[in-house]
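Of the protein chains in this complex, one is absent; all others appear in place.
Per-chain numbering from 1; labels A and B assigned in written order.
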Amino acid sequence: MKTPQPLLEMRGLEKRFELDQGFLETIKLRGGKIVQEKRAVHAVNNISLQVAPGEALCVVGESGCGKSTVARLIAGLLTPSAGEIHYDGQRIDNRSRRAMMPLRKKMQMIFQNPYASLNPRMTIQQALEEPVRYHNPALSRSDVRDKVAEVMRAVGIDPSWATRYPHEFSGGQRQRIAIARALTVDPEFIIADEPISALDVSIQAQVLNLMLEAKDQRGLTYLFITHDLSVVQHFGTKVAVLYLGSVCELADTATLFENPKHPYTRALLSAVPQLKDDHPNHIRLRGEIPTPINLPPGCPFESRCAHANSRCAPNNPAPCNSLMARSPHAMRLKKGAWTAKPRTGGTE
Amino acid sequence: MAYSFRRNPVAIVSLTVFALIAVLSFCAPLIAPFDPYDPGQIDIMNSEYPPLWVNGADAQFMLGTDDQGRDLWSTILYGTRLSLLIGICAVALQAFLGISIGLIAGYVGGRIDSLLMRLADIQLSFSTLMVAIIFLAVTQAMFGSETFNQYAVYFLIAVIGVAEWPQYARTVRATVLAEKKKEYVDSARVLGFGPGRIMVRHILPNSLTPIFVISTVQVANAIISEASLSFLGLGMPPSQPSLGSLISSGFDYIFSGSWRITAIPGIVLVVLVLVINLLGDWLRDALNPKLYKG
Partner (left out) sequence: MSLLSVRDLSVKFAMRDTTVTALDQISFDLAKGERLGIVGESGAGKSITGFALMNLLSRPGFVDKGKIMFQGDDIVQMPEARMRNIRGNQMAMIFQDPMVTLNPVLTIGQQMVETLQAHRKLSKAEAEQIAIVKLREVYIPSPEERLKQYPHELSGGMRQRIIIAIALLLDPQLIIADEPTTALDVTIQADIMELLLELCQSNKVGLILITHDLGVVSQMTERTLVMYAGRIIEAGRTREIINDPQHPYTQGLINALPQQTKPGQRLKQIPGNMPSLTAIPAGCPFSPRCEFVKPHCLTEAPKTVQYAHVEVACHEVNRLHSSTDSITQSDKAEEIQA
């Protein structure tokens, strides 16, 4: 599959959060000796992903897998510990705020919690006008008004409500307003960090429809962070499954849902409660997700994998391009050496 | 707010009393029968008249006169005006310093935060009065008491203002740290807004509630500080008496029958500080949504 020049590219992206800040915290007693030791949470490890224009790349994973950190790294809210982020061919992770300004208009973010993502002391009109004015100081007052009214109509918020404050709106309406705010600067790329998981089912559909509409009408490209696989299946064109800060499987949406390769993806898919299926046949994972502090050297999924063998613990599996899957077992499954019948035993 | 106000008789009484004192004192030049700053209106022969309801009073002087023959009623009006003015201006200075420092420390974080907050700790480890006494004593000695008396108001505002900024800085920093984590701040950063704009337009309006509450308490504290300093002779000179210097000037006569010269301004001071504190209490309850919603 030949992809055009990617709009966004992550190369070997890493993010560590230092746990021990300051010199005194790094001093520890180990076996009678005082040693200096720094612990770090490895939130994102060596992630390389590309998003082509017009695509909707969904990043899925469970809590603590680093998916929100990826979103915040790309949005420039965090700086990567290593690796590079390129947008439209230009490197963006090491730029100053001023140098980022032209890109801010192109790249916007939608947040998870609509109750916290709007300033409670600003009316909707103020909240929507501010970015327009800031990025287009030359615009006249009436042009700014028109722009604001236009985005409000586009997200289905009556422009006559503009003088109200966020607390007068419901969660779904607030999320629409947050989307409207992102759209005021006419972006081409939107990072959406769990934009619907705080909303009710009937409202989720409304917001998801709105985002699909915006995609078609404005030609938006999305990076969509979520934990909800049914949303991925509906919204995404490509899916990256994250586990403990590493990509364990990357595939086109249809391919991933029809034929998941990585044992973790399979377990994840089988765990989604299905509406019409009376007899769930879910693959139980043993144990719990290990802590991302001082990660093991090998495959991060090794401790919970039903197919783990001696080569998994010491070696981190290299990405396998033909299948776009990362586990060595995926390759072996393909060759037919493994029967595609996972063990469904309980906690071992 | 209005609802909780109407339901709270203490708040209603406090606000009425405070408004009365404030209006009377700020209209002092209009309603006071005498001008205590004008030596021409003072006659030493009128000194130590008792108030109207005591035998031997002079009908001219409603609350009697002090040891220099000044009308006590007029002097209290002017003195209260001066006390309130110093209190409010000193708090404005405190708030300006404290809010700026607190915002920067909380928002920028890291080394700057540590540096500013250690400064605040050092400042707080000296009591306000001690700092003020040292500063005022040194300036008085440096400039001589003539010049000092001329600019005493500004010195008092400056010293009380500077001595208490850490109260604001700490409170503001704590709320900024809480607000900074909220997504609307991230959203503003993603829109490319600069740190100044985010601090002033987005974080500050959401940190105002605790600022209002401590401001009321701080005004009361500043009035007390001013009164204490004036009482110790380091504040307003006897020629321009504030409530503190009035109490102080009457203090010498407390056992010689003219205790009213001290007691009446003392009562005014206590009432003033009490109602401000009560208003502060009410404001804190009213602005705290957890107590308010019920």
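Just so we're on the same page, a contact is a pair of C-beta atoms (placed from the backbone, for glycine too) under 8 Å apart; a residue touches a chain by one contact, two chains touch by 3 or more.
Please read all numbers here as calculations on a predicted model, not as lab measurements.
A.B. asks: Of the residues A:S81, A:T123 or A:S230, I need the one that contacts the missing chain.
C.D. replies: Residue touching the absent chain, from the options given: A:S230.
A.B. asks: Which listed residue, A:A154, A:A271, A:L295 or A:A308, touches the chain dropped from view?
C.D. replies: In the complete complex, the chain left out is touched by residue A:A271.
A.B. asks: Could you tell which one of A:I92, A:L208, A:L295 or A:A308 touches the chain left off the display?
C.D. replies: Result: among the candidates, A:L208 touches the missing chain.
A.B. asks: Given the full complex, what residues of subunit A touch the hidden partner chain?
C.D. replies: 62-63, 170, 172-173, 200-206, 208-209, 212-213, 227, 229-231, 233-235, 253-254, 267-268, 270-278, 280, 282, 284-285, 288-289, 346-347
In this text, only the chains that are shown with their structure count from here on.
A.B. asks: Determine the centre-to-centre distance between subunit A and subunit B, using the mean Cα coordinates as centres, and give it in whole Å.
C.D. replies: About 52 Å separates the centre of subunit A from that of subunit B.
A.B. asks: Once bound in the complex, which stretches of subunit B touch subunit A?
C.D. replies: 182-184, 186-194, 197, 201-202, 205-206
A.B. asks: Please give the residue numbers of subunit A that touch subunit B in the complex, ascending.
C.D. replies: Touch residues, subunit A against subunit B: 72, 75-77, 97, 100-101, 104-105, 107-109, 111-113, 116-122, 130-131, 134-135, 178, 181, 185.
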